[in-house]
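Here is the structure we will look at, set down as structure tokens.
In this view, the complex is presented without one of its protein chains, the others remaining in place.
Chain IDs A, B and C follow the sequence of writing; residue 1 opens each chain.
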Amino acid sequence: MSRPPVNTPRLLSERAARIPAAALLAVCLMLVGAEFAYEKHPYFGFDGFFGFYALVGFATVIVAVLLARLLRPMIGRHENHYGEADPGIAELDSEGPTDE
Amino acid sequence: MITHFFNQMPALVVVVPMLAAPLVVLAHRQWAAWLIFVGACWAIFGMAFLLFVEAKIAGQVSYAVGGWAPPFGIQLVIDPFNALVLLLVTGVAALTSLYARASIAAEIVAERGYLVYALLLLCIAGLVGITITGDAFNLFVFLEISSLSSYALIAMGPKRRALLSAFQYLIMGTVGGTFLLIGIGLVFMMTGTLNMADLASRLPPVADTHTVQAALAFIVVGLSLKAALFPLHVWLPNAYTYAPSVVSAFISATATKVAVYAVFRFVFTVFGVDYAFGTLPLGEVLLVLSAIAMIAASLAAIFQTDVKRLLAWSSIAQMGYIVAGFALATPDGISAGLVHLLNHGLIKGALFMAVGALFWRLRGSSINDLAGMGRAMPVTSAAFVVGGLSLIGVPATAGFISKWVLLSALFEAHRYLLVAMLLLASLLSIIYVGRVIEALYFRARPDDVTEHAHGEAPLGMQLATWALIAANIAIGLHATPELGAAQRAAAGLMGGGT
Amino acid sequence: MREHTVLRIVTQLVVAPILIFALYVQFHGEYSPGGGFQAGVIFASAIVLYGLIFGVEAARRAIPPTALRIGAALGLLVFGGTGVATMLLGGNFLEYDVLLPKPEKGQHYGLIIIELGVGITVASVMIAIFYVFAGRGRHRDEDEPA
Partner (left out) sequence: MSDWLGQAIASPALALFFAALLVAVTPRLLHGLWLVGVPAAALALLFALPEGMHGTVSMFGHELSTLRVDGLSRLWGAIFLLSAALTGLYGLNVKDRLQHVASLLYAGSAVGAVLAGDLVTLFLFWEGTAISSVFLIWARRTVRAHIVGVRYLIIQVISGLLLMVGTIIHQRATGSIAFNTLGLDSAGGWLIFLSFGIKAGFPLLHNWIQDAYPEATVYGTVVLSIFTTKLAIYALARGFAGTDLLIPIGAVMTIFPLIFALIENDLRRVLAYCLNNQLGFMVVAIGIGTPLALNGAAAHAVAHILYKGLLFMTMGAVLYRVGTVKASQLGGLYRSMPATTVFCIVGAMASSAVPLFSAFVSKSMIQGALGYEHMAVVWVVLLVAAGLGAIVPGIKVPFFAFFHRDRGYRVKEAPFNMQLAMGATALLCIAVGVFPGALYALLPYEATYNAYTLSHVINQLQLLAFAALAFVLLYAARLFPANVRGLNLDTDWAYRRALPALVERFRQSSVSLRARVMHVFSRNGSRAADWLASAFGLGGAMARTWTTGVMLLWVIVLLALYLVIYY
């Protein structure tokens, strides 16, 4: 295991990341389009609305992530908060980059 | 001739070790002394087994010393209750005899080795005597025999602190013995007899007197001291810690158990359940004390740095379990107490033997000394692990059977607080056993230790340790005979009379 | 104590009578006040006196520690052996009646024998204890019963 001090940009490079992102967008659009093309079997009624599943998937993640961002300052602590880290591991704390 | 031998067995169980002691002294050489020791121990173990069977068939075996009929002469009685205790004492003695040779050779100056054997034999004779005698004063005499020899045995420990510990034990033991004597004197004054069965029939008319009440108090306190019942336990940790390993192993497995037996022999047989637990609140007092013992001693055990000391504290906690069972004074409770009395003898004997084997190799018994010994002495360490699991009460070990029957009995008596205490104590036991196991297996050996840290203990020591461990597992897997015997004993005691 | 002539002379005179008195107490034990325990103590007291006046070394020469060890053991053996003998003869432990054809005789002799055993053991142990305490810090005999 070696760790040269390289600092490549995040996610390969921003440019390369665009291809899968675009693909995902295309799939999403296709799935919205599919709403018109199949027979729905709703259990309750409200789950038969247009784009219900897509909306739930999208909104859930947005809300949950924002919630988690709120939560972190409240419960986040230093890695050796409980003082149980092994000597030697506890000292690693200062080094090592973090994201953003 | 054979029938005559069978008839004489109750006396022989005491006489053989008693006479083997002077023979050992005369033999003087270590190997000869050891041979006599082994012979005597296995002989009485065999006889104890035969007596156990005989008591099971006949209900009770009685023997009149000197041919004098019971109320006047000394009577030896073996009933289902003490037959089990007798089996424990002699069985542990027999295994101790295998263990003793290497352990004594390593820890005691060679010229004094024979003395350890002689004193052990006297101690065995005393304990066996306490167990089977049917005479109150005779019980005191045997108690003194076993006590005096154990003071001397503890004083022979390898460290200088052994002397002080033995001295403290001597003071406490003497006080306990004196209290017992005072108590026996008081009941003798009131009834004019010393035979237990006779006492039981003569006490009720005078039971309302303060003298008899005081007698019960003196006897219970005196014997509780010997049994290391909280808060009279304070002599025990030092005594067990500084005694030679073989002595710790033998005494921890037998001496306190026999003392507990004696307490309840007096309470149940002589004074009677209704008197001690009905008229007088002895049961409540003992239950409170045993509950405190379970928790306080377990906590103390967690903070020990010496394994022998840790085990000693755990013994005090376990005495709480035993007494709690007996003090319920229900058939289930008594049989649970008796079961744990036996099982704990087996568990603690095995654990002290394993620690003794580690001590044999390391010349130390602190937890730090044990670091990494799981690799260096795999067989002994494995024995300790199994013994430790039994102490915690893990299924398929004897300790689990004890825990199960004790909990059942406590539930039946609606003692929910004690249930909680017992569960808490068994959680605490995980911590202290876990500390030792962690040191044995998950810590590296210190670098500076090189030459003498490898290789197993001698065969004899391993054999004895594993025999006790095997007994633990056997009981854990097939407890029906033991439970049956304990239930018979409890039924006999609740029925009253010897 | 070498300069106390009176004490030395008196001791020399008294030791022998004490020993004889011990034997008297010993053998009259079964039907008059006395017995093995008392006799053993009296016997030991003679040796203790001797040791105090003439020194422990002298006492040790008179009665060596090895003898004490053997004595203590033998006494116990005599006691227990009698019991075993009664068993072998068909009685219970210490049932003296069976020792001799006549039960009373048997009782008589049986008691004398076991008292003798007790006496020997008590005397030996007493003297041994005296040796241990008196010899503390000065002399260490490997053979002494501690």
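The rule is short, and it goes like this: a residue touches a chain if its C-beta (ideal position, glycine included) is under 8 Å from a C-beta of that chain, and two chains touch if they have at least 3 such contacts.
What you are looking at is a predicted structure, and each value in this text was computed from that prediction instead of being measured.
Note that the undisplayed chain, when the full complex is considered, contacts A, B.
Looking at B:186, B:355 or B:389, the residue that reaches the missing chain in the full complex is B:389.
Here one chain is not drawn; of B:231, B:364 or B:446, the residue touching it is B:231.
Within the complete assembly, residues 1-6, 8-12, 21, 24-25, 27-28, 31-32, 34, 38-41, 43-44, 46, 51-62, 64-69, 71-72, 75-79, 81-82, 84-87, 89, 93, 96-100 of subunit A touch the chain that is not shown.
The omitted chain makes contact with subunit B at the following residues, 167-168, 171-172, 175-176, 179, 210, 213-214, 216-218, 220-221, 224-225, 231-232, 234-235, 237-238, 280-282, 285, 296-297, 299-300, 303-304, 313, 389, 392, 394-396, 401, 403-405, 407-408, 411-412, 419, 423, 426-427, 430-431, 434, 438, 441-443, 477-480, 483.
The criterion applied here is as follows: only the chains that are shown with their structure count from here on.
Interchain contacts give a graph that is no line, ring or star and is not complete, per the touch definition above.
The geometric centre of subunit A is 64 Å away from that of subunit B, both derived from CA atoms.
Work out the mean CA point of subunit A and of subunit C, and you get 96 Å between them. Those residues of subunit B that touch subunit C in the complex are listed here as 4, 8, 11-12, 15, 18-19, 21-23, 25-26, 28, 63-67, 111-112, 115, 152. Partner subunit B is touched in their complex by these residues of subunit C: 69-70, 72-77, 80-81, 83-84, 87, 90-97, 142-143, 145-146.
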